[in-house]
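Working notes, structure below.
A single protein chain has been omitted from the complex, and every remaining protein chain is retained in its original position.
And then chain A:
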């Protein structure tokens, strides 16, 4: 994108934000009712498996669909265009990190694919949390659907999504370790350096997915609630633009990067 077009695009973005802020200021009355609540659908007896979070499902499939559309639009040719060059440098950066931290060359490609798909998915869904969109909050009677009073619902602000990914990383890393080193040697790694330390090893393995998932969840969810509470004082006029820019784009992209970096580090550390 040339400099002139970028400048025009930025001005257009700011103008759109300010128009949306004015609309929100005069049309909607903002209230903190239902902050932090989720729209949950119960079916059956509503036990552990009888609950569903429809916004998470809808938005995760939307993010996947968006990613597939973008991926299909990039055609790889012998002489790279601008988009292809950008994608190649970006993928190369990650590939070098994988080469640095995964010692076994047989598992480098799988690790790269896993980490890269996490990065793309989480960065797109975090960036969605930095744009104004549809807001669905459960209130006392039914649902409250409002347009442009809050950001899009991000799938990563649901702990179920993050915990699922962190557990997937745990299972995959142990599976790779068992396949690379053999089952006996893998089991023996729990009793190192001393059989007395077996409980500590187990605890450190359990702590991995918990910190891995709660980090992303705390950043995204805490940022969203902070933006809502701070901008409640100004009735959604100008302040959310900067806060969304900070929490949605800056923090969101860094956390997506950190999540995939930790994925590589966890898989690589068990393969040593």
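Points worth noting:
The rule we apply is simple: a contact is a pair of C-beta atoms (placed from the backbone, for glycine too) under 8 Å apart; a residue touches a chain by one contact, two chains touch by 3 or more; residues count from 1.
One rule holds for everything that comes next: contacts and distances are computed from a predicted model.
Chosen from "ATP synthase subunit c", "NADH-quinone oxidoreductase subunit D", "HEAT repeat protein" or "C(7)-type cytochrome triheme protein", the protein name that UniProt gives for the omitted chain reads "ATP synthase subunit c". In the complete complex, the hidden chain is touched by one of A:23, A:64, A:180 or A:225, namely A:225. In the full complex, the hidden chain is touched by chain A at residues 35-37, 97, 211, 214-215, 217-219, 221-222, 225, 254-255, 257-258, 261-262, 265.
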